[in-house]
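For this depiction, one protein chain was excluded, whereas all remaining protein chains were kept in their positions.
All chains are identified by letter, namely A, B and C, in their written order; residue positions are counted from 1 within each chain.
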Amino acid sequence: MKEECGVVGVVVQNNASTGTPTALQIYYALYALQHRGQESTGITIHDGLHCKSIKGMGLVPEVYVKKDLLELKGNVGIGHVRYSTTGHSKIENCQPLIVNYKSGTIAIAHNGNLANYSLLRDELELEGRIFITSSDTEVIAHLLVKELLRHDPVESISNVIKRLKGSYSLAILIDDQLYALRDPLGFKPLCVGKLDGGFIVASESVAIDTLNGTLIREVSPGELLVFKNDSFESHILVQEKYHAHCVFEYVYFARPDSIINGKLVYNVREKIGRELAREHPVKADSVSPVPDSGITSAIGYSYEANIKYSEGLMKNRYIGRTFILPGQAMRETAVRLKMNTISENIKDQRIVLIDDSIVRGTTSRRIIDMIRRAGAKEIHARIGSPPIIAPCYFGIDMGTRNELIAAHKTVAGVEAVINADSLGYLSIEGLVRAIGIEKENLCLACLTSEYPLDIPGEYCPRRQLKLNEFS
Amino acid sequence: MKEECGVVGVVVQNNASTGTPTALQIYYALYALQHRGQESTGITIHDGLHCKSIKGMGLVPEVYVKKDLLELKGNVGIGHVRYSTTGHSKIENCQPLIVNYKSGTIAIAHNGNLANYSLLRDELELEGRIFITSSDTEVIAHLLVKELLRHDPVESISNVIKRLKGSYSLAILIDDQLYALRDPLGFKPLCVGKLDGGFIVASESVAIDTLNGTLIREVSPGELLVFKNDSFESHILVQEKYHAHCVFEYVYFARPDSIINGKLVYNVREKIGRELAREHPVKADSVSPVPDSGITSAIGYSYEANIKYSEGLMKNRYIGRTFILPGQAMRETAVRLKMNTISENIKDQRIVLIDDSIVRGTTSRRIIDMIRRAGAKEIHARIGSPPIIAPCYFGIDMGTRNELIAAHKTVAGVEAVINADSLGYLSIEGLVRAIGIEKENLCLACLTSEYPLDIPGEYCPRRQLKLNEFS
Amino acid sequence: MKEECGVVGVVVQNNASTGTPTALQIYYALYALQHRGQESTGITIHDGLHCKSIKGMGLVPEVYVKKDLLELKGNVGIGHVRYSTTGHSKIENCQPLIVNYKSGTIAIAHNGNLANYSLLRDELELEGRIFITSSDTEVIAHLLVKELLRHDPVESISNVIKRLKGSYSLAILIDDQLYALRDPLGFKPLCVGKLDGGFIVASESVAIDTLNGTLIREVSPGELLVFKNDSFESHILVQEKYHAHCVFEYVYFARPDSIINGKLVYNVREKIGRELAREHPVKADSVSPVPDSGITSAIGYSYEANIKYSEGLMKNRYIGRTFILPGQAMRETAVRLKMNTISENIKDQRIVLIDDSIVRGTTSRRIIDMIRRAGAKEIHARIGSPPIIAPCYFGIDMGTRNELIAAHKTVAGVEAVINADSLGYLSIEGLVRAIGIEKENLCLACLTSEYPLDIPGEYCPRRQLKLNEFS
Partner (left out) sequence: MKEECGVVGVVVQNNASTGTPTALQIYYALYALQHRGQESTGITIHDGLHCKSIKGMGLVPEVYVKKDLLELKGNVGIGHVRYSTTGHSKIENCQPLIVNYKSGTIAIAHNGNLANYSLLRDELELEGRIFITSSDTEVIAHLLVKELLRHDPVESISNVIKRLKGSYSLAILIDDQLYALRDPLGFKPLCVGKLDGGFIVASESVAIDTLNGTLIREVSPGELLVFKNDSFESHILVQEKYHAHCVFEYVYFARPDSIINGKLVYNVREKIGRELAREHPVKADSVSPVPDSGITSAIGYSYEANIKYSEGLMKNRYIGRTFILPGQAMRETAVRLKMNTISENIKDQRIVLIDDSIVRGTTSRRIIDMIRRAGAKEIHARIGSPPIIAPCYFGIDMGTRNELIAAHKTVAGVEAVINADSLGYLSIEGLVRAIGIEKENLCLACLTSEYPLDIPGEYCPRRQLKLNEFS
């Protein structure tokens, strides 16, 4: 599974008082959100008259140079880190997306995915509109500009939201005015914090921590924030009965030190481990994580099961872009470059191996084979999420249904493929308990095949969003 | 004065037979047109299904890597080299501009400038359209897409042309179909050539020469070429009574080995020299050019005046981006880095110094000062173009009227500023004779203040283009 | 504390059989040793006739390009990753060092530091020799070449070793012959492994693991290995009564999955935690590491003390080169960019905080302040090494005696500076027990001020190395 995107917006009343230029604050915040996207990044600052940007392919420290960053003067700006599938990895798609329209400039930083992107784009193309990027953010920009011709920004955004079906946490600049918007189902996280002399919105609370700010609260699903002098207005544009918070933010994506929907991710992961221990107990000598995402759950399992926690796998902290020649020996080398066994913690042991999820099963197989070669007596795989049986239409790159091993195989079948002595997936109920949010407010579509939104060809039990039926 | 842009389009029937991939042919053609733009460059190739591009800031050899270029497979493509004023020098503006619309993909490479860009953009923005680049090419794309919703490509382009006021030589890909279009007044050059197994359109004939192709003819003003199997169709979309070929292509921009509007640039420049000698004879010991653009005219002057041609200034072939500290000594160093005197060709001599034009006068002054310090007895400046008294709205960056020295000073005044012993500008009639095209078919607006198109606030004697009145 | 260097040497009998080119194997091995040096890296391959190299500043994935690496053909080669203090961070110092001499070419990759570098260099300079790099490796090259004029390689190396005082683990190519040498006191690690069809020497066993090789054994202190067809010769050039293995390889430098001097580093670190728990017990709610180096010891402490292990600090995995403006707020941001608190694991808790060592105390102070602000009730610092009171002359950049806080302050004093509720350093005996090697064979100089080698101005109780007295 791959990460998705991170967004940031910062506005300060008086730059001079804080000492830190807005562009630099966004830069540090993006550093804290780097785990949400390593492919490209951009910062856009508005100085009251104009909008200036720095964008580039690569990591935050690769794209930004101090001198250039300090030249982005202004009190308000937004930023973005991006992950995308290879085909669309181009500089043109790098965000924030800046568009000029009748009355000025709009900049948009977007985390999420529009499920009705194709329909909206077709509709817009039928009007003769053109698309320069291949991202759904450009669709949002078109819709927003159409509204802004007739309405004020809040009403415009309110109208746009009715057309969008999918996930979107947005930081928007309309000229030098900062807005933050979270989709009505609240798929993706978005929170707001207080800075010295200003405010920050960000995908995760760690960005606020990094700037020594204070988390105020999360943006509510369907809520629009408009940032004013010394305050921000809240507009509840849509209020759904139920929400659809993505569970994989807890299982895998978010940083453990982030608070999402009121829950500290670290705590959820530890509880996942405890739930797993209760659901799938096994006699073993040690509990060992697949680093890094399995570490906290392994600690939880260890406490609950009262089995020793130990590190059987060590991750290479320095692994970057590498290249591999064809051949089996090379593929094994590729795995070993990333992870190595600590044989004394494995040899002759019965090991509970904690991983966050299984997508295709190939990586799990390679890791388990490596542990076996290091002399493990038994390997009991315990997975911190239920079987993934359906694709995600809301921004997580899990691959197609065809590629998902659990869409085609029973647990026993997966166990055989990954070569484990036993395999236990966390139950849906266990996951829901660990998260601590009622099931109705979570998106479990990839685990249940029941979608919170009407997706063509998929089952949507609620159909609660009757707003946009394009059939 | 700065260069503008160069465009290329290539289509070959069967790549295999020619041996040279289309992308590589465009690459070589762009090399030949590099003098028309050094800021950015791009190549777009269509492989029958998709369109792929390489774009980047910098010179042709800096942007393209062999491996990437060879991966741009396909039989048809377009290319671009670009110059622009600093403010808009961004990767987003790098051409070809690629837009996706209802029925497919359009790629546009544009040389020229729309005089009614702001009006058209305002109109399009009023419809709620958005603009991602700051180039007028995006306006053309919007207009074209609007037409393509209802009409076939030829009719669409025919309709678009009615809206455009200004200069444009275009190479266009609509999906995998190549079109070439030249504006009805024929401001900018565009020619078509035969390649082994295919065709090429290019801003200048040197691009055809470089590929060992044969110049077929120039695209006529108002003509659209549609490239078919083994042939191309011609559509005369607009036929104006008079044309408006830019005279500065001859004076300065184009390569001397190019044929433009049927005239070899080299010949025109030599004749400019001869006309200058007849109009402004002077007793002198030698005729010396300001290299490189004054060389050919200096040769012509020398023959006509029967005064020895000699090189008093030597240009540093290797000068690239450099940096200069503040101060008078440094500014002189900056001039000397680019050009040095050959004192034995200057000392105690009466020199006729041939330059192509005077824009602000500052460079001329520095060069003449340098020649004086080298011991010249007299310096008689002879300029291969008439005084520039009005701005260009059609793509040449001459600066504003304020900056043009001849807009505010008499010839005697300019002579004093540049510190010459005498100053002679070529007359308009002399320039027209040297070019060999009747005055009615040339754009002399910057020399006469009479514009061939209706420009707000400027005098347009003909007003022959009644098509687009947006008042 | 900063890392030092890593060396690799690979020879394969028949490249074709293994499928993986030697240069690529060295590349992967250097990836596994990247933690030992991130400043520059180089690979040198001998193809039987010539020696070719790729070197560059930066990380392994930044320096090597696949195409270039595959052009380094040959069956034998060496590689290096390097850390150095800023002043000498230049491409000239990048290793392997290649020197040409009378009979051919020598390439040297060196981990360590010659304590008598200045004396040797002075001596060589007095002979009129010149130095192009500022590394002590060039001194070794000079001495080796002097010997090679009169002796065979083994005798030459044997003679050179008599002149060297300090630490050195070396991979050497003399033409296409690979040698591996470890200094007589065995300061730095060096091990040898079996590959499919060949051999590898490397600073740490993880490099062997990465290539799916088998650790044969470590190179003994004072031993020279000469690699032959299908085998290697061992020459014990010097046999000291005692060795001086660096204890900080266990405490901090080496990867936990490496085996050094027969001890798995992971085990040593866990035992360090257990020893700490026994020596410095405290009533607390949780044990939390300073990531990453404190993790394993914290697990050990947790088991021994039966206090819950929990992660109170989370490290940003993506932190790279960053920039910081002056000011207190910015310095705090710099700390928070690297590490963040998980407040629910800290708030109102009594925390045992495990770190590997304290050098200057400034980082410890910032981390403890951050934990306090997150609401910790008590913070009990437990350090996995004894107080560092003396500088290292053997390759570890701990700074000068002046900079070492424990050289000037008592434990109570350090406790006050870092603002801990209590502070407990591991005792020397505890550290020795955790490592499991008798004290006589360890270098504890930075902890005891007693040096295993005669260092001018320092106390050397044994003076067992009488070989090189230059006084």
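The rule we apply is simple: contacts are C-beta pairs under 8 Å (C-beta built on N, C-alpha and C of every residue); 3 or more make two chains touch, one makes a residue touch a chain.
Computed from a predicted structure; not experimentally measured.
Student: For the chain that does not appear here, which of the shown chains does it touch in the whole complex?
Tutor: B, C
Student: Looking at the full complex, which residue from C:E71, C:E125, C:E233 or C:E438 touches the chain that isn't shown here?
Tutor: C:E125
Student: Considering the complete complex, identify which of C:V60, C:A141 or C:L164 is in touch with the unshown chain.
Tutor: Checking each option in C:V60, C:A141 or C:L164, the one touching the absent chain turns out to be C:A141.
Student: Among B:S134, B:N340, B:T363 or B:T448, single out the residue that touches the unshown chain.
Tutor: Of the candidates B:S134, B:N340, B:T363 or B:T448, B:N340 is in touch with the missing chain.
Student: Using the touch definition up top, pick the residue from B:D152, B:D292, B:D348 or B:E438 that touches the left-out chain.
Tutor: Hidden-chain contact among the options goes to B:D292.
Student: From the listed residues B:I54, B:L144, B:I172 or B:L211, report the one that touches the chain absent from this view.
Tutor: Checking the options B:I54, B:L144, B:I172 or B:L211, the one contacting the hidden chain is B:L211.
Student: For the chain that got dropped from the picture, name the residues of chain C it touches.
Tutor: Its contact residues with the unshown chain are 91-92, 97-102, 106, 122, 125-126, 128-134, 138, 141-142, 145-146, 149.
Student: Would you write out the residues of chain B that touch the absent chain, in ascending order?
Tutor: So the residues of chain B touching the missing chain come out as 18-20, 24, 28, 31-32, 34-35, 38, 59-62, 66, 196, 206, 209-212, 255-257, 264, 266-267, 292, 295-296, 299, 303, 308-311, 314, 316-323, 325, 327, 329-330, 332-333, 336-337, 340-345.
In this text, only the chains that are shown with their structure count from here on.
Student: Check every other chain and keep only those touching both chain A and chain C; list them.
Tutor: A chain counts here if it touches both chain A and chain C, and no chain qualifies.
Student: Select the chain at the greatest separation from chain B, using centres from the mean of Cα atoms.
Tutor: The chain lying farthest from chain B is C.
Student: As a quick test, compute the distance in whole Å between the mean CA positions of chain A and chain C.
Tutor: Each chain's C-alpha centroid was found; their separation is 37 Å.
Student: Need the CA-centroid distance for the pair chain B / chain C, whole Å please.
Tutor: That gives a centre separation of 61 Å.
Student: Enumerate the residues of chain B that touch no fewer than two other chains.
Tutor: none
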